[in-house]
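Of the protein chains in this complex, all but one are displayed in their positions.
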Amino acid sequence: MSDVSFDAAAAVSAPRTRRRARLPVPVVLALGWLALMLLVAVAADLLSPFPYTALDLRNRLSPPVGMGGAWLHALGTDELGRDVLSRLITSIRMSLLIAFGATAISAVLGVTLGFLAAHFRGLVEQAVLALVDFQAAMPFLILALAVLAFFGNSLPLFICLLGLNGWERYARIARGLAVSAGSQGYAAAVKGLGASPWRVYGRHVLPNIASTLIVSMTLAFPEIILLESGLSFLGLGVQPPMTSLGNMVGYGREYLTRAPWILLAPSSVIVLTTLSVSLVGDWLRDRLDPTLR
Amino acid sequence: MSVNDEPLLHAQDLVRRYAMRRGMFGRPAEVRAVDGVSLTLRRGQTLGLVGESGCGKSTTGRMVLGLEVPDSGGVAFANERMPAPGTPAWRRLRARMAMVYQDPLGALDRRLDIGTQVAEPLEIHGIGTRADRPVRVTALLRSVGLRPDHARSFPHELSGGQRQRAVLARALATSPDLLVCDEPISALDVSIQAQVMNLLAEVQARTGVAMLFISHDLRAVRQMSHRVAVMYLGRVVEEGEPDDVLHAPAHPYAQALVSAIPHPGRRGGRIVLKGDPPNPAARPPGCAFHPRCALAAALCAREVPVLKPRASDRRLVACHVAQGEVAPGAGLPQPAMEAA
Partner (left out) sequence: MLRFLGLRLARALLTLVLVVTFAFVVLRLSGDPALLILSADAPPEAVAAFRQAWGLNDPIWQQYLRYFAAIFRGDLGQSMRDGRPAVELVAERIPATLALTLPALLMKLGIGIPAGIYAALHRNSFADRAVMLLAVAGFTVPSFVLGLVLVLVFAVQLGWLPSGGQENWRHAVLPVLTLGIGGAAVLARFTRSAMLEVLGQPYMRTALAKGVPWARAVRRHGLPNAAIPTVTIVGFMVGSLLAGAVVVESVFSWPGVGRLLVVAVANRDLAVVQCILLLVATTMVSANLVVDLLYGVLDPRLRAAPREATA
C-alpha cells in the first residue's frame, strides 16, 4: 500500500523537484544558518566552553579573537569575566525556546478560536471577531508591558504572554478557510456522512489548511524573536540569572564604549536569525501559498 | 398495504426563507427559496426534481436530508420526524441517507486517498471491524465499477467519472435507504453522463435504495425517475409519471422545458420564454410564472394556483389555465383577451 502511494506522491511532486533543484542562494544560506542555530540550541550544553555563569576574574572585559583577544575566550568576556560565547549559546537556546513556545501557543489559540467561530457562527463568531479587531488595533508591545506591570514576571508567564501575539492572524485564516470548506465541499460532505465536529476539523479541515498555517507561523516567528529581545532588552523580559539574546544586548549596552563585542555578538545573531526566517518564510509563501498577501 | 408500499420519506409543506440585504441602505428582503413543497418517496423508487437554477431544488434536497432545517413544514423519514442537525440521533441517521454531489472533486478531501475516504462512513458509524474494512472497501469500489487499486489513488489522480464513482461508493458504504443526488452528472462529460446514470440505476436495482434525483436536465430525469416533479420559484408546479409529463406537459412552464429539449425530426414549436429569469427576491403576485407565461390571464396575476389533481387525468398541476379555471389568455402584461 505504502509503495504505491509513495509513487503517486512522487509523481505529483516531480515537476516541483525540478524547481527545487534551483533553490535561491540566499534561501540556502538562510536554511544553513537556521540549522546551525537549531543545532546550537539543542546541543548548547555540549558546545559551550564554560558554564554561562562562570566568572573568570583575571580575564575581565577581554576582547574577542581578531580584536586582540586570546582563543581562551573566542568572543571575549564581559565585566565579570563571563565568557561571551558561552552566554551567547545559552541565550540562543533560551530565545529559540521562547519563540517556538510562543509561536505554538498563538497558533493553537488562533486556530481553535477560528474553528469555534466557523463552527458556531452567530454570537460566538461575532465575539471572536471583536477580539480579533481589538488585538489587531492595539500595539502588542503596550499590551504586553501592561500585563507584565500587573502580573510581574516569570518565564512561563512570559512565554504565554508572547503566545498572545499574532493569534488573530491564525484565527482569521482558520475561520475563513473553515467557513469556505464547510459551506460547500469536503467538510460539508464529511459532516453529511455523520462525522463529529472533532473529526471534521481535526481529520479534514486542519490538514487541508496546514500549509497555509505553517507559512504564517514562519512569517510570525521573527516578530516573536524581536518582541522577546525587545522586552528583554528593556529589562522586562527574561530575568537574570537567566539570559536571552535581548538580555545580553541590554547588558552590553552599558559597555558600549569599552566592550562593544558584548553587544555586537548577540545583535548579529538576532539580525541573522530574523533575516533567515523571513527569507525562508517569504520563499515558502511564494512556493506553497501564493494566496497569502 | 404492504410494508414496502409505505412511503420512506414524506416532506410536508417545506418552506425555507433567507434574509437578504441589497446594498447597505436596502432593508432586509425575505427570499423564499422554497415555498411550500411537499414530496413523497417510496422505497426503491426515484423521484426526479427538475427546474432551472435558483428554483430551490437543491435547498429542497438539503432539507429532505436534514442538512438544513425548514422554517416551516417538516420531514418524516421512515415514519419518524427528522431530528435536529448535530444531535446524536441526527448523526446516526446519516448512515441511512447519503448525498451525491455535483462537484465530486470538491466533495472529496484531496489529502486523503480514496480507500480511506470510502472507509470513513464505516469508521464514523462503527460498522465492521478495522480488520475487515479493506475487504469492504474493495467490494464497494468494485460495486461502483472502480478497481481495488483505486483505493490508493488520490482524488486529483482520477477522472471526473471515476471521482463521482468514488463519491457514490462512499455514499453507499453504510447501505443507506435514501440517496439524494444533486445534479450528479451536470459536471461530467456528456460521454460519461450515461455511464454514471446507468450505474445509479444498476445500484438501485441491486440495493433497492430510494433516490431523489435533482437535475435541470429533463431527459436525465425521465431516464432515472419513477415520478417527476417540476419546480418553479420554490414551488412544485407539476408532478406525474415521467412519460406523461414529458409527452403531454400540463403546466405552461413544463411545456416550455419540454419544448427546449432538442429533438431530431421536430421542427419549430419551440416555446421561448419571454421576460426575465425568475428572481426569488421579487416573487410576482399570483402565479409566479405569469409574467413569462404566454397563456396567462387576469386571474393568474391575482390568485396563486394550488397543486391539485386535474379533472381529466388526475395529473397534479398548479395552473389556473390547465385546471380549466380560466380560459387561456394571451399572456400578461399585454391586455388579456378573453376568448369565449
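Lettered A and B in written order, each chain numbered from 1.
In this section, a residue touches a chain if its C-beta (ideal position, glycine included) is under 8 Å from a C-beta of that chain, and two chains touch if they have at least 3 such contacts.
Model, not experiment: these values are computed from the prediction.
Peer 1: One chain isn't shown here. Among A:L55, A:L148, A:I214 or A:M242, which residue touches it?
Peer 2: A:L148
Peer 1: Which residue, A:P49, A:G176 or A:P197, contacts the hidden chain when the whole complex is considered?
Peer 2: A:G176
Peer 1: Could I get the residues of subunit A that touch the absent chain, sorted low to high?
Peer 2: 129-131, 133-134, 137-139, 141-143, 145-152, 172, 176, 222, 226, 229-230, 233-236, 246, 249-250, 253, 256-257, 260, 263, 267, 270-271, 274-275, 278-279, 293
Here is the rule we go by: only the chains that are shown with their structure count from here on.
Peer 1: Express in whole angstrom the distance between the two chain centres, defined as the mean CA positions of subunit A and subunit B.
Peer 2: Distance between chain centres, rounded to whole Å: 51 Å.
Peer 1: Please name which positions on subunit B make contact with subunit A in the complex.
Peer 2: By the definition above, subunit B touches subunit A via 65, 67, 91-95, 98-99, 101, 103, 106-113, 120-121, 124-125, 149, 152-154, 156-157, 167, 170.
Peer 1: Under the touch definition given earlier, write down the residues of subunit A that touch subunit B in their complex.
Peer 2: Per the touch definition, subunit A meets subunit B at residues 1, 4-5, 8, 12, 184-186, 188-196, 199, 204, 207-208.
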